[in-house]
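Structure incoming, see below.
Missing here is one protein chain; the remaining ones are kept as they sit in the complex.
So, chain A:
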Amino acid sequence: MSEKELGKKLDRCLADSAVKLGAGLGLGIVFSVVFFKRHTWPVAFGLGMGLGMAYTNCQNDLRAPYLIQRNIKVSNATKY
């Protein structure tokens, strides 16, 4: 069902963003604790990176049908 596809995508998005955020958070905390003397900014950085990656992934996922793919051959028909 084509109408369910969007829902699926969004679900994936959410899941992915949750994962990415969590991973970012975790890595941020780790880095903050380990390398950056418990500053907040690595956490924020990690979160931001996670969010950004999740955003981009979601966007790409949503865009996927509109991308022109290179494995599809375009017939060399008309040349102007």
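Here is the rule we go by: a contact is a pair of C-beta atoms (placed from the backbone, for glycine too) under 8 Å apart; a residue touches a chain by one contact, two chains touch by 3 or more; residues count from 1.
The rule is simple: contacts and distances are computed from a predicted model.
Of the candidates "S-formylglutathione hydrolase", "MICOS complex subunit MIC60", "Translation initiation factor eIF2B subunit epsilon" or "Mediator of RNA polymerase II transcription subunit 20", the chain left out of this view carries the UniProt protein name "MICOS complex subunit MIC60".
Touch with the hidden chain on the side of chain A covers residues 1-3, 5-6, 55, 58-59, 62-63, 65-66.
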